[in-house]
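Right, I'll just put the structure down here and ask away after.
All protein chains but one are shown in place.
Presenting subunit A:
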C-alpha cells in the first residue's frame, strides 16, 4: 500500500490482502504485536484470532491497547475508518453516499482496503467458550485443533442430514394418519416396514451423535418409533417442595410415559412392556402394579403366563409385597374360570404350591408369602389336601423353629370347615373339633418339642390345641415333667425348657397345687427367665389372689424382695 498522502492519486482498491503486514501504512500498527511474523495457528481459536487481527488490525490494536485514545494518531484514524466502513457497509448506495461524501469514502478506502476488513473481516473478536461453545466434556471447542474441529463439523453435518430425513419420516407418519394422498402417485401415503426399520437405525445414529457432540442423552422411549404418538407428562414438582427428589433419567422418562397412558386409560401391549420396564427399576411402586393388572385383564391375557413371569420377579424381590397383592388379584380373576373344574383346580393348586415351596426355601418366614398361602388355602379349598399338610411338615422338619409353618399348620387343621365352628374365638374351645385330631396334633407337637425344647413354637401350639379341644392342661403333665428335673433342688435343678416350667405352673394351678405352682414361677423369676420377672411375679400374685378368691389387680408392678 503506498504511503498515504492527500495527493490526488487515485487510490487503487487493492484486491489482495497485503502479503506482508509490515507494509501497512501506519507505523504504529507496524510496531504492534500483530505485525510480528505469524505463527501457524494450532487451534481453531488461534486461527480465528489471527484472522481477526489481520482483517481488523485497527480494532484489534484498539482492544489490545485498551482504548482508542491509546492508539497513535494514524491508528486512530484507521480505526474510525474501519468503524465507519462497517457501519455503512450494508446501507444502500444512496444512503451511503449521503452519509459519506466522495472524499471521505476515498480516504476510508485508502486506509482500510488492504486489510480486507469488509470481505473477510470478523465482526467480533473470537473468544474462548462463547464463540464455538463447549463440548460434552465441558471443554471449549475453540481449543480444538483444526483437524479435530473439522471432524466435529463433519459429525454435525451428518446429524443435520439425519434430522432432515427423520423429519420427513415423521411427516409421512402424520400424513398416513390423515389419509393424505401422495402427490405423484395419487395413492394413499403408507409408511412401510422398511421405512420404519430405516428410521429406527437413523434414530439410534442420531442419539449416538447427539451424545458424542453435546452429551445429550436421548431417552430410550423418546427415541423409539413405538412411542412416537405419545406426549409424555413430566413430573410436576411444586416449587421449593419439602423433600424433592432427583430421579435417574431413565426412571423419570418411563414414569412420564406411564402418566400419559394412564391419563388416556390405554391398556395395550406396549403399556404392559412399559410396566415391566418400570418394575425392573422400582418394583415397590404400587401404582405401576395396579396398572399392569388392569392391562392384563383388559387384554384378556393368560393368567398362568403372567403368574410364571411374576414368579421370576418374586424370586428376585423377596421383600416386596406388591408382588403378592398382584398375585392375589390375578388369582381372584382367574378362579371363576376354573372353579367348576376339579381337575383344573387341583392342577392350579399344585402349581401354586410348587412355587410357594420354591420361594419359601429362599426366605422361610416371609410374612407376605405365608399370608398369601393361608388365603390360598381358603380360596381353593385345600383343607383336605394331604400334599399341603406334608409340605408344611417338611418345612418343620427342616427347621423346627419356623413359627410361620407352625402357625399355618394350626390354621390348616383347625380352621377346616369340616370341624370348626365359624365365629368361635381363637382361644375358645370348639366342641366340633374331633378328639382324634386333638390327640394327633398334641402328639405331633410333643415329638417336635424334643428336637429343641427351648423353641416356643411347639409349646404354643400344643397349648393352643389343648385349649381348642377343651382338654385339661394336666393331660400332658407327664410330658411336661420330662423337661423339669429336680425342681427347687439347690444343686441338681435342671430346667431344659422355660416353657415347660411355665406350663407346669399352669398345670399345678389347674390341679389346685398352688405351692408347687408358685415354686415354678419363683424359679423362673429368680433364675431361669429373669428378663420376664415382671410377668412371673404377676402370675404369682394371681395365684395368691385366686387362693384368697379376691379380684385380680391388673397392671400393678410388683417389687421383688
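One rule holds for everything that comes next: a contact is a pair of C-beta atoms (placed from the backbone, for glycine too) under 8 Å apart; a residue touches a chain by one contact, two chains touch by 3 or more; residues count from 1.
Rule of thumb we're sticking to: contacts and distances are computed from a predicted model.
Think of the chain that is not pictured: of "Geranylgeranyl transferase type-2 subunit beta", "Eukaryotic translation initiation factor 3 subunit G", "Calcineurin-like phosphoesterase domain-containing protein" or "N-acetyltransferase domain-containing protein", UniProt labels it "Geranylgeranyl transferase type-2 subunit beta". When the missing chain is restored to the complex, the residue among A:169, A:410, A:444 or A:508 that touches it is A:410.
When the omitted chain is restored, the residue from A:83, A:97, A:460 or A:514 that touches it is A:460.
Note on the undisplayed chain: of the listed residues A:64, A:98, A:139 or A:235, the one touching it is A:235. Interface with the hidden chain, as seen from subunit A, comprises residues 235-238, 240-248, 251, 259, 282, 284-287, 290, 293, 325, 328-329, 365, 367, 370-371, 374-375, 377-378, 401-404, 407-408, 410-411, 414-415, 425-427, 455-457, 460-461, 464-465, 467-468, 530-535, 538, 554-555, 557-560.
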